[in-house]
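In this view, the complex is presented without one of its protein chains, the others remaining in place.
Our next item is chain A:
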Amino acid sequence: MQLHDFGLILAFFVLVLAPAPWLGRYLYRAMEGQRTLLTPLLQPLERLCYRVAGVDPGAGQDWKRYTGALLAFNAVGLVLLFLILVGQGALPLNPQHLPGMEWSLAFNTAVSFVTNTNWQAYSGEASLSYFSQMLGLAVQNFVSPAVGLAVLVVFCRGIARRSTADLGNFWVDLTRATLYGLLPFCLVLALLLVWQGVPQSLHAYVQAHTLAGGEQSIPLGPAASQIAIKQLGTNGGGFFGVNSAHPFENPTAWSNLLEVAAIILIPVALLFTFGHYVGDRRQSRALLASMLILFVLGLGATLWAELRPNPALAALPVEQIGSLEGKESRFGSVASALWAVTTTAASNGSVNAMHDSFSALGGLVPLFNMMLGEVIFGGVGAGLYGMLLFVLITVFLAGLMIGRTPEYLGKKLEAREVRLLVATLLVMPLGVLVPAALAACLPGAAAAVSNPGAHGFSQILYAYTSGTANNGSAFAGFGANTPYHNLMIALAMLLGRFGYILPVLAIAGSLAAKTRAPQGSGSFPTHGPLFVVLLTLTLLLVGGLTFLPSLALGPLAEHFAAVGGA
C-alpha cells in the first residue's frame, strides 16, 4: 500500500465518523418532530404533504396498524413500478425509444427497488428510459430507505417507550425520513458529483465517431441525482450497467471517496440516533465499536487478499502489484477493496470493481458480510435494526448467565420476543441456502453459472445471498436474467426484506407494551468492552455456523486449491 492508499482509508473514516454524532442527533430530532436547522425550510412542505394526503400527524398507530400502512404502501409502490417498467415504451421521456421490460425482469426489478436491494438483472443504459429511472426507480430509491428508517425508529420507540401501544405514525415517519433524512443530503452530494463531472442531463445519448472510424453511443441522463440517492440510501442500483466503475458514475478520485463514504454516512449516524432514543449514548458507542471491529477485520482480510499477487500467475515472469483482474485501473486494489467491503457491510450493492474477479478470500469477505444479514452499519435503518436483533439474541443467549430473565435496556425478552427473533434468524438460511440448493441441482437453473466447480458455486451463493440480504451487488458471470432466477431472486429479496421488517415491528409492539425495569448493578451490561466482544463473537458464531459449510464448498475450496496449487 502506498501513502495515498492510507490517505483514502483515513479520509473515509474521518468523513464517516466525524459528523456522525451531530447527524445522529439531527435525525433523532427530525424524526421526533423537534426543531432542527432545516425545520423552517421543510416544515411547510411537510405540512403540505399531510394536508394533501389527509394524514393526522398526531394520530399514533399500534404495531399492527403501522405494519398495515407499511405493507400497503410497499404493495402499491411495487405494482406501480412494475407497470411503469412494463409500459415504459408508451411513456414519455424515452428519447432512445426503449421497449417495455419483459415481465419477469420487470417484476424482479420492481421487487428489487421496493426492497432497497437494487439487484439489477439488466443494464440501465440499455434497458431503461429516463421516465423509468426518474419516476420509477428514483422514487423507490428514496422511499425504500425511508421505510427502513421508519422501521428502525419504531424499534427504538419500542425499546424506549413503556406500557404503550403507540409506536408513532407510519405516514409521518415516512414523510420525515424522506424530507429531512434523505433529500438534503442527496442535494448536497448530487451537486458535489456534478462538480466532479457526473452528467445530469435529459438529452438523448450522444453519437460519437471515434478516431478509429467507429461509431460510439455515449449514454447520458440524469445520473448525478440518481447516484447521490443510490449511495446515501444504500440502494446501489447503478444508473449505468457497470455501476460506479463507469467513468460517468464515478469520474475522479474525489467522487470515489465521496461515493464510498456516502454509503455508510447515514447508517453510522443512526447509531447515535438510537442512543438519543434510549437516552444512553454508551449503547451507541458499544454498537459502533462492534461494527467497527467487524468492518476493520473484513477490510484487513480483503486488502491482504487483494494486494497479494495472484498465485495462478506466480510462475510467470510478470511483476504483479496486487491482483488487478476485474478492477478499474483508475482505482486499483485498495479503493476497490474498500468499496467492496463497505458496499456489502452496508446493504448498498453498488460496486466499483467486479467482485467475481476478486481472489477467493477477497470475495469471501463481501459474501460473509452479506451473510451476517448486513448488520455492519448495514442499510439505512435496516442495518441497525438487524444489529439490534443480534443484540437481543446475544442478550438472550448470555443473559441467563447472570441469573435473571434476559432483558435489554430494562425490557424483558420472553417467549414471544424469542419466537420472533428466531423467525428473523431463519431468514438468511432459508433465503440463501434453500434457493441456492434448488439452483445447484436444477439443470436449467444451474446453466446460468459461467464457471464449474467451486467458483461456480460461489456465483450461485453470491446471487442468492445478495438478494436475501437486500444488497444487490453481483458476482458477474452469473446469468441472472432468466425467468427462473428473476422470480426466485425476487422471492429471496421479499423474504429478506419483510422477513425482518414484520418480526421487528411485532417485537417493537411487544416491547413497547412492557414496563422498563430500572438499570442497576444487577442488570445485564450492554455497554463496555465485554459486551462488544460478546456481541461480535455471537455475530461471527451465528453467521459462521450457518454458512461455514457452504463457504467451504465455495470460496474456501477455491482458496485452498489456489494456495495448494491444486
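Just so it is clear, contacts are C-beta pairs under 8 Å (C-beta built on N, C-alpha and C of every residue); 3 or more make two chains touch, one makes a residue touch a chain; residues count from 1.
Throughout what follows, contacts and distances are computed from a predicted model.
Per the UniProt record, the absent chain's protein name among "Phenylalanine--tRNA ligase alpha subunit", "Carboxylase", "Potassium-transporting ATPase ATP-binding subunit" or "ABC transporter" is "Potassium-transporting ATPase ATP-binding subunit".
Check A:Leu135, A:Leu438, A:Leu487 or A:Ala513 against the missing chain and you find that the one touching it is A:Leu438. Note on the undisplayed chain: of the listed residues A:Gln283, A:Asn486 or A:Ser550, the one touching it is A:Ser550.
If you put the hidden chain back, the residue from A:Trp171, A:Phe240, A:Phe368 or A:Phe457 that touches it is A:Phe457.
Touching the missing chain, out of A:Leu8, A:Leu364 or A:Leu413, is residue A:Leu413. Across the interface with the omitted chain, chain A contributes residues 162, 396-405, 410, 413-415, 417-419, 421-423, 425-426, 429-430, 433-434, 436-438, 440-441, 446, 453-454, 456-457, 460, 515-518, 520-525, 528, 530, 534, 541, 544-546, 548-550, 552-553, 556-557, 560-561, 564, 566.
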